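Every protein chain but one is kept in place in this view of the complex.
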Amino acid sequence: MGIVSPGFQGRRRTGGPALPPGQYLTDDFPVLSAGPTPKVPLDTWEFVLSTEAGAEFRWTWPELTGLPQETPTVDIHCVTRWSKLGTRWQGVSLDTLLDGVDTAARYALAHSYGGYTTNLPLDDLRGGRAWVVHTYEDGPLPAEHGGPARLLVPHLYFWKSAKWVHGIRLLVDDQPGFWETAGYHDYGDPWREQRYQGD
Amino acid sequence: MTATTTVAGLASWRVARLVQRRTETPTAQTLILHVPGWPGHLPGQHVDVRLTAEDGYQAARSYSLAGPADGDRIALTVQRVPDGEVSSYLIDVYAEGYPVEVRGPLGGWFVWRPTESAPVLLVAGGSGVVPLMAMIRARRAAGSRVPFRLIYSVRTPADVCYADELRRRARDDQGLDVAYVYTREVPEGWRGEPHRIGLADVNTHGWPPELEPLCYVCGPTGFVETVADLLVGLGHANRRIRTERFGPTG
Partner (left out) sequence: MTEMSYLDGNMLDGPLRELFAVDLSAATGRCQSCGTVAPMAGLHVYSHAPGLVARCPTCTQVMLRLVRTPDRAWLDLRGATFLAVPMPLDGPVTR
């Protein structure tokens, strides 16, 4: 620990019953970005689900938005320690997208326009806990927050909710993604404070 | 300086205490810090400043050094960032004698050495003037005769940092020209409208590329992008253009 500067408190870090350990509450929506914001025209956008056997399932923008829609209201927790409560989204459940997909894979690697990747256990994409969302608080998802569409997996740290999502590869073996190969946790449960490898 | 002192000196955090503060604009202040054992620095370099709260929470930000070191004393100019946890502490709470930690000097690329002989163009956007002011001050301190031109883009006349000193130096420091671009509001009697910096400003107040000037551009990312593109468009070589972008972290 460094030398204390008298009177320095920093951002409000009051936790609460609704907040995972080490998080602070924010009302705004910070923009985090590891690269330039990709521009993805809707007429060429697609979402690709591929299995370990090489099968591919593709959805264009009209096809995705034509699927049954859900409107989750969820709390989100960023590993940079901000949490935002009660965010409202609209999109398609991964249960819907995975329905009828024949796979023995246990892992998933989400990949994005712009090259970002992040890994998750496939189970965490099932059971009404993960969505591909295109609407945030009644408006189209802004590009800086991952539009046209992003993954939303709110029970894990928010870096798992890949912005500008382009597809998901189902894998037999776990394959660490962009931050997971640079020291961040493979699973990333905010309630167990799994920020870094070894946590 | 031996290699060992360099390692120990630059990599580690040193305790710095506030000696004095000066108001530059309604939103910017210069802090004079006492840093025992300060190894000296080049104009254009920066330091990281780290604050630690009682509960161990830490926040660090980079600040440009505003002028040559005066022995163990260094000057930083801090621009208030809305909701910035570090800048608001340094401007509102930080008092004489209070400690912070500093690491540096840092950054060996965006620097001007008084031994250079090429003409220099400095282009500042807002508080991006700080490291460029350090170069202007170092030029005078070294008795350099290298011709300097500063183009300084600000929102309004009240946002001009170091206003009196720049006026005095433009008059007394031979070979220093200062030109202003106002983006929101111009001074009384000013000829011209508020505008964002453009080709005419850089062409009129800069150097022709044939003179092979060194160009230093510092400001917000969008500003630096614009000016660097203008300079390249005018024929300045990429390797003669040095940039320092700063972000909205406060």
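When the chains are written out, they are named A and B in that same order, and each has its own residue count from 1.
Methods note: a contact is a pair of C-beta atoms (placed from the backbone, for glycine too) under 8 Å apart; a residue touches a chain by one contact, two chains touch by 3 or more.
The structure displayed is predicted, hence computed values, not measured ones.
*Asks:* Going by the contact rule already stated, which one of A:46, A:123 or A:144 would touch the omitted chain in the full complex?
*Replies:* For the chain that is not drawn, the touching residue is A:144.
*Asks:* Per the definition of touch given earlier, which of B:104, B:125 or B:213 contacts the omitted chain?
*Replies:* B:104
*Asks:* Could you list which residues of chain B touch the chain missing from the display?
*Replies:* 3, 6-7, 10-11, 46-48, 60, 62, 103-104, 106-110, 220-222, 224-225, 242-249
*Asks:* For chain A, which residues reach the chain that was dropped from this view?
*Replies:* Residue positions of chain A that touch the missing chain: 30-37, 79-80, 115, 143-144, 159, 179, 181-184, 195-197.
Just so it is clear, only the chains that are shown with their structure count from here on.
*Asks:* Quick one: report the Å distance separating chain A from chain B, using the average Cα coordinate of each chain.
*Replies:* 39
*Asks:* Once bound in the complex, which stretches of chain B touch chain A?
*Replies:* Against chain A, chain B makes touches at 13, 15, 50-59, 85, 89, 93-95, 98-101.
*Asks:* Which chain A residues qualify as touching chain B in the complex?
*Replies:* 1-11, 13
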